[in-house]
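With one protein chain removed, the remaining protein chains of the complex are shown where they sit.
Just so it is clear, A, B and C label the chains in written order, and each chain counts residues from 1 on its own.
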Amino acid sequence: MIIIMKHGATRGEIDNIVARVEQMGCQVHLSEGEERTIVGIIGNGRPIDGEQFSRMSGVERAVPVLRPFKLASRDFHPQDSVFPINGVSIGGQQIIMMAGPCAVESREQLMSAAHSVKEAGAHVIRGGAFKPRTSPYSFQGLGHEGLKLLAEARQATGLPVITEVMAPEQVPLVTTYADILQVGARSMQNYALLHAVGESQRPVMLKRGMMSTIEELLMSAEYILSHGNNRVILCERGIRTFEPYTRNTLDLSAVPLLKQLSHLPVVVDPSHGTGRWELVAPMAMAAVAAGADGLIIEVHPSPETAMSDGAQSLKPARFAELMVSLRSIAKAVGRTI
Amino acid sequence: MIIIMKHGATRGEIDNIVARVEQMGCQVHLSEGEERTIVGIIGNGRPIDGEQFSRMSGVERAVPVLRPFKLASRDFHPQDSVFPINGVSIGGQQIIMMAGPCAVESREQLMSAAHSVKEAGAHVIRGGAFKPRTSPYSFQGLGHEGLKLLAEARQATGLPVITEVMAPEQVPLVTTYADILQVGARSMQNYALLHAVGESQRPVMLKRGMMSTIEELLMSAEYILSHGNNRVILCERGIRTFEPYTRNTLDLSAVPLLKQLSHLPVVVDPSHGTGRWELVAPMAMAAVAAGADGLIIEVHPSPETAMSDGAQSLKPARFAELMVSLRSIAKAVGRTI
Amino acid sequence: MIIIMKHGATRGEIDNIVARVEQMGCQVHLSEGEERTIVGIIGNGRPIDGEQFSRMSGVERAVPVLRPFKLASRDFHPQDSVFPINGVSIGGQQIIMMAGPCAVESREQLMSAAHSVKEAGAHVIRGGAFKPRTSPYSFQGLGHEGLKLLAEARQATGLPVITEVMAPEQVPLVTTYADILQVGARSMQNYALLHAVGESQRPVMLKRGMMSTIEELLMSAEYILSHGNNRVILCERGIRTFEPYTRNTLDLSAVPLLKQLSHLPVVVDPSHGTGRWELVAPMAMAAVAAGADGLIIEVHPSPETAMSDGAQSLKPARFAELMVSLRSIAKAVGRTI
Partner (left out) sequence: MIIIMKHGATRGEIDNIVARVEQMGCQVHLSEGEERTIVGIIGNGRPIDGEQFSRMSGVERAVPVLRPFKLASRDFHPQDSVFPINGVSIGGQQIIMMAGPCAVESREQLMSAAHSVKEAGAHVIRGGAFKPRTSPYSFQGLGHEGLKLLAEARQATGLPVITEVMAPEQVPLVTTYADILQVGARSMQNYALLHAVGESQRPVMLKRGMMSTIEELLMSAEYILSHGNNRVILCERGIRTFEPYTRNTLDLSAVPLLKQLSHLPVVVDPSHGTGRWELVAPMAMAAVAAGADGLIIEVHPSPETAMSDGAQSLKPARFAELMVSLRSIAKAVGRTI
């Protein structure tokens, strides 16, 4: 932590800061320039909360030196985290494809989607049983019934299943049926939920909040990791900006940035990230070129009758075509799908 | 709902839309221009989900005609909602002041803050017992112990108490101690929590998410209202923008806009809204001038030792000065404090 | 400037930085912590460009210590800048009202607007002769003809006139007719234009770009000031955010922040800042409560026939009512209008 004093800060103000720092068991390094005095804090290795200083008399601002995340950082764990999920390995040389409908609507719909994505080469089936919806009047998902159908789809295809969990008390139930727990964008800072999935010891895919910074995403991952659950997958799914033509702005630069800052696998969701099915294929291809470890894509047997997010879902035939294109891109970057 | 067809949409594509609309039990109104065909849907009074249409062949986009919120709207309830909270009435001619520390830290700190804000004329005591923190390593609040201290402060001052509830399972506990339940900005779309506070039948102050539109705030209020809990207070607390000098950008235009769209009382939080104590007083004054029904302000006996958000907390003496200024502004707009 | 080295930066990398700093004629202050080395640069009083360091080997990031603006800063000029404009004084105790139509459309329209705003108590007439329009097919303003009409309105009412100048080569012409030159939001970083108005020695009102930070606004003011033109007025007119209900998000916290960082007068434009006439009055009142030195408001004799921005223009009668409300607020904050 570095404290930048105001122009004209008094001796007494500086002494107060020094006293506070020493009280914390840290050392002080003072640098008195012509215009400003800078107080450097030499810590004991733990992040220091700068807020207390920024309010003290004579202080202009406090600048953190260390990143606030630790377990999630590449400094802490220099190698890529690679971990197996029911026979699939994520974070390694192979790119993992997760695909399926936004919401589980019926046995027929889910089975049809599951078989077609398996045939096209997907590794994981996605499908929502509990759906976070802006409106209380929208379809909220089939709930427990949906989870049972997902387990059936796993049985039928042999593929592991990912589904969203929305509240801490749902974790035991969802864990019974799903292989990967998804924490959705709106829940990224639902700390009670992060605790619960941290304790579940199941792989967790954590989606970036639509207005969350990269650092906040890593801090939320830190919550899960600090419970001893090391199998965390990060997911970029678009952020909110001023642009109205797309539902969100897919921030693909987050992919190489997260790979640089952290050891955790990074997955991209081009379906929610754009909100328009015509943009899903080009952005999926771009994500692989940028270094993503996996993709999660909405596929629906008949998008025009979908109960949620039909506008961003691919038809099975288009998904199969996309898989072909993705294999070419993967090969160009030295990976496989 | 209005469906705008693509340039060159075929007869068959238009017929498909018409068939779908009629299947929903709605009527169609067709308008064929030189360049585009427009399909108007004459509904049965309920909002229609436009997404299903936006994915159909030949459709360019679907434009909703009705606002998606109902119980929260002024169309539904033309008069201002005014309701009593332990002797205080919110939403009426009087402006309600809520004040106290960001987090409850100790009996001494809370009692000192509670007495000083009461003396200055505040109507409600605020204080966090459960704290949502970006970092798992930051102070997370005193929990149950903090709630007991809040109840003690209520006893000592006679003022009602507002505190945050972060998870559905905390609702019964928090309800035992608090007069108003606060749903924080990061929880605005925590639907399980909205259900729980909706059923609690306690007054709820719902803070706008830092990434949430006005419409999404009203939709979250709709969740609470749809459980029969009519005592919802909306709170503007700043949105996230590109500007780095302030922690958030306080969107004061939300105040007159919410008052126009909805009947619910609107409170402003200039402490979180700016993140800098020097800006709290001018923005509090501006909020009252813009028509706010209340303010929630952080006051701490010694902000420089605060365990959270010290940089945005006022000292008791400054808060007392601010109350004087606010009374002048309130008078100028024909209200009292 | 403070340079934060990467974890594990080598001796050689640190030495390179030190050598570069000394080459610049600055002194170095080294602080070697357990985890990081920090290089403090003790400058010669001028802002240092940190970019060159952020690219050097072993550097994590460079943190500026000094604000990059100088002439615009309150450190440089501690008193408020107050300056006269044709009999009106801005920046002092009196709040200055600028009002009139968005665009000058005809003699009749302008004269009608000018007389009515004068009668209501405005101090300056606004009106656009050159209009920046998103579409090449929209009305682009009356140009030179519009300037002549503005001069006529000045003659008839005795009030000074403010109008926008869009290109360097227009400056001499506009200077012939106008008392205050307006640099619009889209031109805030049109550096050729900033040079030209800096040399014009006319008072300039500089509008914040809809995408510009407070710091960038002050840097653009610095361009004008550095040409010896001290009469610069800053104008907050709303920034672009994700919120679609308003045209822009009026950032009123910019008012106290700019007054704190700079000595220049600050004016608020609630018409462009909200884009909706119903929000103009509450936001104008809020601006005065927040400490604005002036307001610029669109008034049109018949907004529904306006050739631009009718949706945000007030009718003369509403403007007169607003003036009454504003006088009450001004009095409450110890000022006059």
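Quick note on the criterion: a contact is a pair of C-beta atoms (placed from the backbone, for glycine too) under 8 Å apart; a residue touches a chain by one contact, two chains touch by 3 or more.
Keep in mind it's a predicted model, so treat the numbers as computed, not measured.
Novice: Using the touch definition up top, pick the residue from A:64, A:92, A:121 or A:291 that touches the left-out chain.
Specialist: Answer from the full complex: A:291 touches the omitted chain.
Novice: Among B:154, B:186, B:240 or B:300, which residue is in contact with the omitted chain in the full complex?
Specialist: B:240
Novice: Of C:112, C:189, C:230 or C:260, which one is in contact with the hidden chain?
Specialist: The single option touching the absent chain is C:189.
Novice: Counting contacts across the full complex, list the positions on chain C that touch the omitted chain.
Specialist: Interface residues of chain C facing the absent chain: 46-47, 49, 51-52, 54-57, 68, 132-138, 166-170, 186-187, 189-193, 209-211, 216, 219, 222-223, 226, 240, 277, 303-306, 308-311, 313.
Novice: List every residue of chain B that touches the chain not included in the displayed model.
Specialist: Missing-chain contacts on chain B: residues 2, 4, 7, 29, 31, 33-36, 38, 40, 42-43, 45, 63, 65-66, 75, 240-242, 244.
Novice: Residue-wise, where is chain A in contact with the chain that is not depicted?
Specialist: Interface with the chain not displayed, on the chain A side: 211, 213-215, 239, 241-246, 249-253, 255-257, 260, 273-274, 278-279, 282-283, 285-291, 325, 328-329, 331-333.
The criterion applied here is as follows: only the chains that are shown with their structure count from here on.
Novice: Taking mean CA positions as centres, which chain lies farthest from chain B?
Specialist: C
Novice: Provide the list of chain C residues touching at least two other chains, using ranges where the numbers run on.
Specialist: Within chain C, the residues that touch at least two other chains are 241-242, 244.
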